[in-house]
Every structure is written in structure tokens, then in C-alpha cells.
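Left out: one protein chain. Kept in place: all the others.
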């Protein structure tokens, strides 16, 4: 029989992670789930992204006994499942008060426009211990995604990549490659950025460069994958708990 | 005097690796080799790729006393020198029998069309020990190239990159970059794949993602370099043995 794997709020509504369903199309399987689990799930279904055997699908996709339907609620949609991010500005000058941080506010504007809630904001000097400590606090607080900005260059004081590597459990080289690849089109200096990305627990950490222009360009390059990554990481955490 | 470096089947036919030749063009040098080493080599020569001082050349290229001609037989051509690959599907669900592996067969079709022989097929769960063990067996069996599929994402169970890194001696970051760069054009989520590639002994190991579409797209992106890599790795092994 085909199977539905519920993610995040869909799992909460269904009260289970995996469930065997009936039907020969996605729509029939979802109707069957709505009847079984009732209102909370039925209300969420129209807004869910559907994948069949790990490929994006729509309601008319046909399924067979071996199919697994993944049901992904809109992460940044409903209150409970909205993405919560932290913005960590790393700058000696800004933290000493001799310069007003313009990158943090620029990122905040862009993230709010993307319906991502900015739950944490901090400003630390280019000190590895201070950066690591803030990252660890926010990871412990289950922030979905942390965007650092600054400290990724060649100067002796630039240590954000080192602090990030000390904290993440798994690196995601593709995110850094995508940001540099996007930056390279506009500015050859983008390739001097040593920015990294990775995951720690259920938190995604992404280094952005220090200048407002470069940081917002990099954020725009990876925003389309942040929501998907957060959905998977939330599932991962719960999979652990189960 | 110019030198010919014989690779793989050409070396077997000549019975030597390096040989000093005469002539002021590639064609003259090859004629000279054919006369010296006889039929087995003469039959192979028309099908060989020729490089002069590490750059692709043709039969009319002029050579001098310092030139080194590399003679590379068509790897996927003749029976003895055909590329042998292994396809390792990594999937909890497929190995538990709750899902039929579609990615392995899709890769097999594509590889056979490219005249690459599929010498090994296996299906293991997302367990690092099981993945490593299969990789090591196939490397010991001198499989030319191993394509894994699955287990490269963000989920807690995804450990294929870790298993691969534990097995390879040298990473080839360009192969992973090329696959993500190709994937990025079509799907921003491609950058969440942590796939790696590298070499162990004379075996090339390449991680592909889990979905049939993404895996075949990635394979197509790197297929043009696989034959060349295998030729070099076969030469490397023999260079060691000599």
C-alpha cells in the first residue's frame, strides 16, 4: 500500500509520522487522510507541498503500492510553523560603536519580506569565542536558521568561518558555492569570501559577507532553499525524538 | 629524442611504458612504434587518443626532442579495457523492501548507453558501516568507478558523504562542484546535497543524489570526465606496480 509521511505541522495534525493510505492518485490518498484524521489535517492539506518518492508532484500524480507521499506544510505560513531566524553581525567597529551596522538591518528587512521571523539579533566583535558562544546559545534555543554577516574575508581579524566550523556538525558546501557563484557574476572579489554553511542539531547556519550589498545578494541566492532545509531539519529533530 | 608513454592496453601491446621514438610529427612517431612493436599495437593505434606534453593533439602535430606523446586507448571500447562500474543504492526504505529502488535502474540504463559495464549492484540501508564495507569490497575488486545514490541530504540518517570520505584517499572537489553547479540551474535544492567524490587506489567514487531525476542529471554532468579519470587511475596503478 502507498504510504504518507507527514512532516512538521501535518504530523502534529495527524498524530503520526507514517501512515498507509489508499488510492491511485495523490488526491485520493489525501482525501483518505483527511477523512481519517479530521479537521486539523484537512484544513492544512490544501497548503501542503507534495512529493512522491522524493520528487515534487501534484494532486493528479498517480501512485502505486510502493509510493511514499511526503506532505510538507508551508513552513513560513501558519504561526506555529513560521521560520524563526537569528541575525548575528560580526564587526569590531560596529560593536565598538564607531560604525553603525547597516548590514544587519538590511538583512532583517529582506527576511521579513520573505515571511521569516527575526527572533534574535546580536552584534559581536571579530572574536571567535564571542561568535561561537552566540551561535551555541541560538542553536540551543532551536532557532531555525542563523545568518551571520561579516568576518569572512582575508584580514587577520576575520574568524567567522572558523567559529562556524567549530559549531556545525555537518557542512553544506553547496550553499557556500551557490553564494560565491552568484557573487562572481557581479564582483570578482566575491571569491575571496571564505563563508561556510552547515547544520548543528536542527539549526542551519549560513555565513554572509559583511557589506550590505554583498550580504543581501548572497541571502537572495540561497533564500529559495532555506525553507526546504528547515522543513527537513525540523523533521530530523522529530525523527530523533520519535 | 621524443618519448611515447603507453597507457593501459597500449602498454600491454608494447610491453613497455616509456619508449624513445623517432620522427618530427606524431604520425611518424606512431609509425615507428607500430614497426617496432608489431600487430597488437598497430591495430590499436588508430583508436587511441593522443596527447603531446599533456595537451590533446592530432596525428599532424609536430614534435621535437623534448616531446612526450601519451597514447590513450579507448577505455570503453575493447573488451579488455572496458570501464567497469558499480552502482550502490543507499536507502532505508528500498533496503527494507517498502519502496522499489528506481534510481539504481535509471543509472544502469544511462551507464550502459555510455558503454560502461555495470559489474556490481547493491542496495544497503543508510548505515555508515554498511556503505563503507561495500565501497571497500568493490575497491578491493578494482572496480573502475562506483556511483552511490542516496543519503547525501540533511536528514539525520543521511551518511553517504561521511562513509565516502572515510574510504577515499583523495577528494575531487571539482566533481561535486560540477554536479551542484549543473543542478542549481534547474533546482535550487541541489545545493543542499552534500555529495562528494574521490579516489581510493585505482577506483573513482562519486556520490549521486537519491531521486532518479537528480541522480541522472548529476551523472550526465560528470560522465564526460569519467573515462579520462579512469584512464589516469589505471595508469597510476600500473605505474605503482612497475
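Chains: A and B, in written order; residue numbering restarts at 1 for each.
Throughout what follows, a contact is a pair of C-beta atoms (placed from the backbone, for glycine too) under 8 Å apart; a residue touches a chain by one contact, two chains touch by 3 or more.
Treat the numbers as computed from the prediction; the structure is a model and nothing was measured.
Touch with the chain that is not drawn comes from one residue among B:15, B:38 or B:174, which is B:174. Residues 3, 53-55, 66-68, 170-175, 177-178, 181, 199, 222, 224-225, 228-229, 232-233, 235-236, 239-240 are the ones on chain B that touch the missing chain. Think of the hidden chain as still there; on chain A it touches residues 93, 98-100, 102, 153-157, 173, 176-177, 180-181, 184, 188-194, 210-213.
Rule of thumb we're sticking to: only the chains that are shown with their structure count from here on.
Centre-to-centre spacing of chain A and chain B amounts to 35 Å, using the average Cα coordinate of each chain.
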